[in-house]
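One protein chain is absent from this view; the other protein chains keep their places.
In order of appearance the chains are A, B, C, D and E, and numbering begins at 1 in each one.
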């Protein structure tokens, strides 16, 4: 089974973090292939960047999806997830959705813990889109600057642990989701310092992707994710334009 | 007062329909300036096209927003609306949101009536994002092909009237929203054949935009629509890249 | 266009405050006519007074509605709004509903800030009736006495600013609604001291009324606001009794 | 124990129907005293009439509540219920609320069955105010004229049975509530012809009133139903004005 | 009228507390018969114990329900309530549901106050099952050990009063529900020290049971609580097995 790990950010160091955190979670026989966005922003952090990065993710998928059994959109609030599911025939998984669904089997509520305030509004919309708002006890963020996106999980480790414990004690979180691709790998490291389970989203995502491939779902011809009819376009990325035009 | 009518579709005939339907609704002193997307699809009809078209709308806004008091994203399910509000300091209005808010003052529930099945899933997500799901009695669509997007409102007029009346009688709609830019102008024409009020979204939108300009709201420095911090990017449209980088 | 500004309170000073705050928001050609309740309480502050004041508002509307294009029920929690919409053919707007709908285009959530604890339970029910509970971050009130209803906005200005900022920082409000007719005019004065937009309800209300008149909605013959069949009554205000009896 | 059966309609025949249906449900030692509205409409059927009738109910309560242990507002959608609870110290029960709460112990969902379409919008708002919308499978109404309000339950008995059975079979109702004071007494008569329990609201209401009296709840000095501070008024019914002024 | 007070706990002292608290609430002519679980745990405090205790409650009901007009499952979060309603023809009432429904007539929101943290997760699920989550301001618990379950209400009386007042002032509770059978009788004792009404669940429960018996509802043959078809079983309690097999 071959799964695409599509990072819609332009920072390769983050893609590497994700792949490293995912590696111990892969089933025998699963190959995970890394991809970093060729254009966009270093780290998507809000609705506007998610819109831009989501559209760029569609370009990548249009170009390479034929080669994969499933794809993971590897940024926490899942930019372009619904659009990708609509367009393409292979199962598509998002880090945030996978993490929240996994969390919902480990507790009645979860808190999302991340490293910067800037992510809050976008994360909130993602939780609502995923239908998980009633399960979300809180989104807790650090309100202070950090030095480098690739090292933020180490620099802030103690503060993130404290934030997670505050979510457990004050917000009633039954599970902690460490959110944001730059925190990939943190969950395993802090596991024993948090009173409740900690979910590593990229492990959840690869396992969810494997599950969907195993279930062998058909591409729907009815309902919300049926493929739209072919349509001309102007000025779009060639591979994406061809797919929108109805190519197969 | 100068308002941008930003059609994120590439079809100028649809922009013209919208402008014509809006004209009788403008207050004295309001100037409405038309804009048609330079690239994208002829008519946005699903999540994937909305993602692409929304990102293109941000490019246009980055280039010209300094010249306007407010902007209208003139496609029914409001592609890029939240992202545009986050990025830019001027009030931004969407056709769908404006129409639904207006409808909520004319009844307890509304139905959305449009010309093609393809729009359903995307419209549904828009209703949910806008927080209006509890008010939405139904989304009714015609399940048959049409000849030309610029003339669909005339070709299907009788069928759309029947669909609206079915929404009133079978779904309990208190208000009808004729949705989709290609139907701009239809509401006034069928007003007397429907048992409940019919909302013309582009009129609602221009009036909402005027209201917001009159209220002179400040650009928030806190909360969901505060401007994100400046950030570098790779390979984006120059005006949008400059704005994301923090230019003013 | 002629709009009735119907204050269901008996305090003319409050009506004058409302009219003054509304004035800069009127479109060219709009005439706003003041009306103060001939009987009732000086300032409606709870469900019981709203029931009484709402019924009195219907009496006024029955007597004069023929002369207007639209009416505004000018007390924040909109006493009698649904009843008035049901009975009469002209568009009716409420301060609270107009303010909350305007706020919903400026943020994802709003807080309502007002000058006395007494208003909380009634405001809460209004928010729910309007379908805006999911958008309402909090209702913040001052828990201390004030000297005169006509001057409370000046007496408590600093405390109301602090309350609004607390709503932004602690409750996550994206927009502040200064609520209650006695605070009319405050929003503009404190605009620059609050981190998010501040909504002036009476400006929202006149602009919403103008919008609805412009849209020229028909009186529904089906649905929730269809006019009830004529019916006899005993001991009611003559104009209202006549209208309920089916006069036109 | 002495309970006031306050019919906010002006039709004594309906009060008598209610009292007769209630009689077999009274506990030993309970005295139920009838009261018919001295002014208002013969039968409240919509929001406007509920507003007017609710305010008149407050006048009656202000005059006589000292003599009772509890009061029942005896019209199905409970006009003035919240206002009465706020103002007065005795337990106040509504027909609709009592019926719906009773129904919620007999099934997971209920349908409301009544004799005229005109009642639908008002009933719907009552269900929402009571917080029972998720339990309400449907509101089913007869869409045809009837001869006399005092005899409608006999005239339409067969059709109401058919309507109730349709609610069970098509809407999934687990319980039927026969709604509207003019149907008082019908539930017992049709009990064996309906596949699920049928709730007689006035029996539920007297039993709920007895329960609340037995529980001896204090008048709250905090929260939603604390008594509002005394306040002057103009032109109101003398007993009500005195109570609003703070008399005890 | 003969009502079974079925305590699904094995502690007779708690059954006695419940019966004593219920006694002053009984109508003339009602006989309340005590029953204590023959096996299970001393005091049910979580989902697992509720599952076990609920199944044991079904055994008792299968053996004795023929002798009663109604039954009360006398543990706060109502173990086995839905299952018992489904299986048996007599009205079944739960302490928690009865208390919450009574509270909903005395305020818009309630808080549940109890003596140990351990009960929180299970109580939360009960509130949701009953459809009362929107009414529940908080579940407040004492986070400290106690000496004896039969005396906990006296030992912790002052702390429970403080907890209730905190719920009123900080959580906005309009009503307090003292929850858990070991607190039976506390409500009356602390009534005058709390700013809002305090609900005694077992009084609510006996009165609700009397009401349902008075209403004489039929056992449904359709809907959620219709009796399941007869079925064989292995290794179950004989009376329960016989009832499940379809005996009458």
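Criterion: contacts are C-beta pairs under 8 Å (C-beta built on N, C-alpha and C of every residue); 3 or more make two chains touch, one makes a residue touch a chain.
Worth saying up front: this structure is predicted, and the values here are computed from it rather than measured.
Across A:49, A:69, A:125 or A:200, the single residue that touches the chain missing here is A:200. The chain that is not drawn here is touched, among residues A:15, A:46, A:109 or A:233, by A:109. Where subunit A meets the omitted chain, the residues involved are 24-25, 27-29, 91, 93, 97-98, 101-102, 104-109, 130-132, 134-135, 168-169, 172-175, 188, 191-192, 194-200, 203-204, 207-208, 210-212, 214-218, 220-225. Touching residues on subunit E toward the chain that is not drawn are 10, 38-43, 45-52, 54-55, 58, 80, 82-84, 86-87, 118, 121, 124-125, 128-129, 223-225, 228-229, 231-236, 240, 244.
Just so we're on the same page, only the chains that are shown with their structure count from here on.
With steps allowed only between chains in touch, the distance from subunit C over to subunit D comes to 1. Subunit D and subunit E have CA centres that are 27 Å apart. Here the spacing of subunit A and subunit E, counted between their Cα centres, is 44 Å. Contact with two or more other chains is made by residues 108, 121, 124, 223-225 of subunit C.
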